[in-house]
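Only one protein chain is missing from this complex, and each of the others stays in its spot.
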Amino acid sequence: MKKIEAIIRPEKLDDVKTALSDKGYIGLNIVGVTGRGVQKGIVHAGRAGQAYSVDMLPKVKLETVVIDKNVDEVVSIIQQAAWTGNIGDGKIFVMPVEEAIRVRTGERGDIAV
Amino acid sequence: MKKIEAIIRPEKLDDVKTALSDKGYIGLNIVGVTGRGVQKGIVHAGRAGQAYSVDMLPKVKLETVVIDKNVDEVVSIIQQAAWTGNIGDGKIFVMPVEEAIRVRTGERGDIAV
Amino acid sequence: MKKIEAIIRPEKLDDVKTALSDKGYIGLNIVGVTGRGVQKGIVHAGRAGQAYSVDMLPKVKLETVVIDKNVDEVVSIIQQAAWTGNIGDGKIFVMPVEEAIRVRTGERGDIAV
Amino acid sequence: MDPVSGINTGDTAWVLAASALVLFMTPGLAFFYGGFVRNKNVLGTIMQSFIVIGLVGIIWVVVGYSLAFGPDVRDWGVIGNLHYFGLRHVSAFEPYPGGLFPTVPHEAFMGFQLMFAIITPALITGAFAERAKFGPFLIFMALWSLLVYAPVAHWVFDADGFIAANIKGLDFAGGTAIHVNAGAAALAAAFVFGRRKGFKQEPMEPHDVTMIVLGTGILWFGWFGFNAGSAGAANGQAVNAFVVTTTAASTAAMAWMAMSWWITGKPSVVGAAAGAVAGLVAITPASGFVQPMEAIAIGAGAGVFCFLAVQWRAKTSIDDSLDVVGVHGIGGMWGALATGIFCVALFGGNDGLTHGGGIDQLWRQALGVAIVAPYSFIMTFVILKALDLTMGIRVNEEDEVSGLDVSQHGERAYIFGGSGPVLGIPEAIPVHTDAHGHTDTAAEHMVRPEVGAKSH
Amino acid sequence: MDPVSGINTGDTAWVLAASALVLFMTPGLAFFYGGFVRNKNVLGTIMQSFIVIGLVGIIWVVVGYSLAFGPDVRDWGVIGNLHYFGLRHVSAFEPYPGGLFPTVPHEAFMGFQLMFAIITPALITGAFAERAKFGPFLIFMALWSLLVYAPVAHWVFDADGFIAANIKGLDFAGGTAIHVNAGAAALAAAFVFGRRKGFKQEPMEPHDVTMIVLGTGILWFGWFGFNAGSAGAANGQAVNAFVVTTTAASTAAMAWMAMSWWITGKPSVVGAAAGAVAGLVAITPASGFVQPMEAIAIGAGAGVFCFLAVQWRAKTSIDDSLDVVGVHGIGGMWGALATGIFCVALFGGNDGLTHGGGIDQLWRQALGVAIVAPYSFIMTFVILKALDLTMGIRVNEEDEVSGLDVSQHGERAYIFGGSGPVLGIPEAIPVHTDAHGHTDTAAEHMVRPEVGAKSH
Partner (left out) sequence: MDPVSGINTGDTAWVLAASALVLFMTPGLAFFYGGFVRNKNVLGTIMQSFIVIGLVGIIWVVVGYSLAFGPDVRDWGVIGNLHYFGLRHVSAFEPYPGGLFPTVPHEAFMGFQLMFAIITPALITGAFAERAKFGPFLIFMALWSLLVYAPVAHWVFDADGFIAANIKGLDFAGGTAIHVNAGAAALAAAFVFGRRKGFKQEPMEPHDVTMIVLGTGILWFGWFGFNAGSAGAANGQAVNAFVVTTTAASTAAMAWMAMSWWITGKPSVVGAAAGAVAGLVAITPASGFVQPMEAIAIGAGAGVFCFLAVQWRAKTSIDDSLDVVGVHGIGGMWGALATGIFCVALFGGNDGLTHGGGIDQLWRQALGVAIVAPYSFIMTFVILKALDLTMGIRVNEEDEVSGLDVSQHGERAYIFGGSGPVLGIPEAIPVHTDAHGHTDTAAEHMVRPEVGAKSH
């Protein structure tokens, strides 16, 4: 099993969620994060509306654990659905998972995810 | 060392925290997440209270890094404490950790967690 | 590639962010978490201001994926910048990452982070 | 009472207090509506009410008041002339010569009417929440105020207006002139604006129900000024209007809550708030003419009818986003008719159906509604269509997804959501940079040296 | 002033404005209490105050007012008869024949008293915050209003009531009738409801202190209507009540803050707000009879005594969750006694202890408290016990953990917490589905086609 962590644009979350479920990938978690990368953002500051450039931007982290053979498909679904072509589209990371347990049944391994 | 990530019901968090500390497992972090799985949720919408079914539900992610020999015990404590038997109880994932450093002392390895 | 997860004091976040960018490490994500460890906290409760001791404290989790050869440097930058010497300074964990994909370009591997 | 001018300090004190109360309703409405929308649109929504205080606050004193309450043009009962343009001839010492509010200065009457002129267009904004372009929105409000509100106010409120004078419709504080009017306009607006992206696909739940209740509390409080102030004096009619206003609101809050309990299994807090507003709407035209026990009937009707209207609307594909039609349109209509049913000659006006007056007054009430509603609907439709064809009234899809706060105003409401509070990081508005490093230039020129990573 | 009816427009204007102010206090209380509870109970808590405006708003005009202020039954001074049932014989033009508010219409007096009748039961809700079942709660409020508030108001406020007429207790705006009464009921309620799950084990901190301050601001503002309105006229007594009210609140806010500073090392914002309310409570019965410098003494006493009471309560195992006993019970009692200490005959009433009147009035004050407090305690205890045995007054443990908002009202207050704001996802209420796929059926039948994953 692998854990796939995708840092994406918040406005693309709906598309990614839908793209995944359309292919039958239901289980996932999302977390709001603040990301730093090359992309910059603007804050309008003060009553006279001065603009600041900042480097921390709201992003969404989507996490899902999938069995090994599905990793490539899930990565590519996410990549396509999250893509805009502009700086700030984000990253996808794949990490090893040694064990998975379903709390409700105690099932372990691939069947648990 | 392993990192244990448990996605559980928010209302079970207290029980899980207590069960862990009762056995001496103090260190942990929790993050609010929004999870999708088989379980569904309801949103009452609008002034006339129409109900919608939604698939994103609030969950809690509990993360703790433990030394290898404690993994099984921690997993089973969490599983028992988080269990209700209904769909939506969540998952526990175990992942490898290569190194741990305690910021305060610079200690590394098992002693740091 | 490795993923570095650092649990630090919120008030040290600015210092850590700056220390990293000063050395050219830009990309990272941060998440607000609630941590439990040895450190305790106080809540003033009620109108008469009774103090409670609690064990859950606000922390920040900083996550960054770096190529293998930079792991040590990044760990030590974070450790130094996050250090106060008091209990509660936090931990840094290093975990394996098998693959990284840049959504915008589809680039994979070290070049993607 | 001043023996020469007829001005009475007690009456003036009450009208001043009432005017302040009615002004406060518009921020109240801003919160009521603001709570209902999604987080990303809360500032845009609040602004759409708030800025109307600015916009109509100028228009009305310059020209709107004169159109509504100036001496009648050609005695047609259709529109006032420009005699009061720029508030010329509006005395601070003598009463309004048109007969209304005879014991308070003319300028106080004008000020009280100003507050009505402000809140009425603001009510409509609920119909097109979360999708209006701000510039065209302002123009719409200005035109609506002059082309719809001012004439309708003349017809209904002014003694020379044809609804007041000829049809003899009773509208104490604005059921027809304000709520039916705004409700009909809202329906037209919902059609012209069209549905929000994601309508009936994504949940679009209130982002802050406490804000809705805050708005409701302010509205209820302010409505005492609205209704009891419409007596123009601290007299028995004002006192009775005060009591029936709160009674109807109480009953409607309970009724709507009961409906939601019955239908959905839980008594809704949002429903109780919406119900209170529906009750306040319905009692508005009747408040000078009915008695407390009848206010219970009017409130109960408002709670039930408006609930059903809103429930029915939710089954249609009409995106009247904050149910202006269901609450103000239907509530106002019920109130207008209920006035004809329950009115009693005690405070002036006529005896209605239940007081031996037959259906005469009910008929007049219906006629008033039947004139104002289509007028407002058609005018609103035409104004909005014209604006849509010329400038476009709706934000583009990307802006709608980002939300009005960022796209229309460049601001975010809260910095404590998400990771904000722990981290103290404002949620910045991303700059759109393409892969070649080209950046959205509108913003660029005013960007200061970076902050954040480089602080300290 | 109208020479025949004796009605004065200035007095009427003030009573109308004051009534609106007092109505606004109940939403203020809703926010004051709502800020104190945990996030998951904020709507339930706000609703418990808000819906009382609905519930008692009907009960009072139908029958409660007549019980409290109707002609005395058998001249026992215990309860009014049904002469004013449905507000029959309550004139909008003539004053109340019972002698109170002689220069304003009877219906205005009724409306002013209505607002008092609304807020008093709402005060009690703080004692059982975060755990009441909504249905039985409504019944409790209705019964309490009729069986406790109406008679006590008759005893204390009505000229024929035995506390006013025979004991000659002074209670200008309701220290005994309202605050001692609600405080005693709160104590009984805390006993019958029992402690919240997790009481003294988990922190149960205010989820929004700014909401507490908002509520305090509204309460302070509204309390001018409460106290200065109780003069029933825009006269010297009203003016003095206005000034002593704000003075006592200022002093008590400072005193409580100072106590918290001294005891905990930091000046508490919550404490300053709580102190202001305690001061407003304590000055209430005295406001028509004391002078500003004595209001400083009353306010200081309120700040210190109520702080100590709340601090002491926190050491007990009584879960009077929002300290209604400590603030309203103790504050009201102190105010009632302080009236006997500091009152001066200047505005009517008698001279108290410090004005050469001896302990006579102090004794009468104590007697009033000694009658009302046990009556309220016992009646409340009995009503709640009866409801508990028949329907159960408390939510079950699971619902308590989920919070009142979801379990009682099916709603969530905010969609910007947690991952909400970034993601725009409302926090849905989970459906309980067992492992075999059986779902909680109450909700099921009204579920529409799924949204979320399937949008677009």
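Read from first to last, the chains carry the letters A, B, C, D and E; within each, the first residue is number 1.
What we mean here is this: a residue touches a chain if its C-beta (ideal position, glycine included) is under 8 Å from a C-beta of that chain, and two chains touch if they have at least 3 such contacts.
Worth saying up front: this structure is predicted, and the values here are computed from it rather than measured.
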item	value
Options E:L87, E:A238 or E:I283, residue touching the unrepresented chain	E:A238
Residue among E:F128, E:W144 or E:W220 touching the omitted chain	E:W220
Of E:T9, E:Q48, E:S145 or E:N350, the residue in touch with the unshown chain	E:T9
Positions on chain E where the hidden chain makes contact	8-11, 13-14, 17, 21, 38-40, 198, 200-203, 205-210, 213-214, 216-218, 220-221, 224-225, 228, 233-240, 242-243, 246-247, 249-251, 253-254, 257, 264-270, 272-273, 275-276, 291-293, 296, 346-347, 414, 416-418, 420, 427
Where the missing chain touches chain D, by residue	7-14, 16-17, 19-20, 23-24, 26-28, 30-31, 34, 42-44, 46-47, 50-51, 53-58, 61-62, 86-87, 91-93, 104-105, 107-108, 110-111, 114, 134, 211, 214, 218, 405, 408-417, 419-422, 424, 426, 428, 442-443, 446, 451-452, 454-456
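Definition applied: only the chains that are shown with their structure count from here on.
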item	value
Chain centre separation in whole Å, for chain B relative to chain A (CA means)	19
Separation of mean Cα positions, chain D and chain A [Å, integer]	43
Set of chain D residues in contact with two or more other chains	202-203, 205, 264, 266, 268, 270, 417-419, 423, 427, 435, 452-453
Residues of chain B engaged with two or more neighbouring chains	31-34, 36, 43-44, 49-52, 54-56, 85-88, 95-96
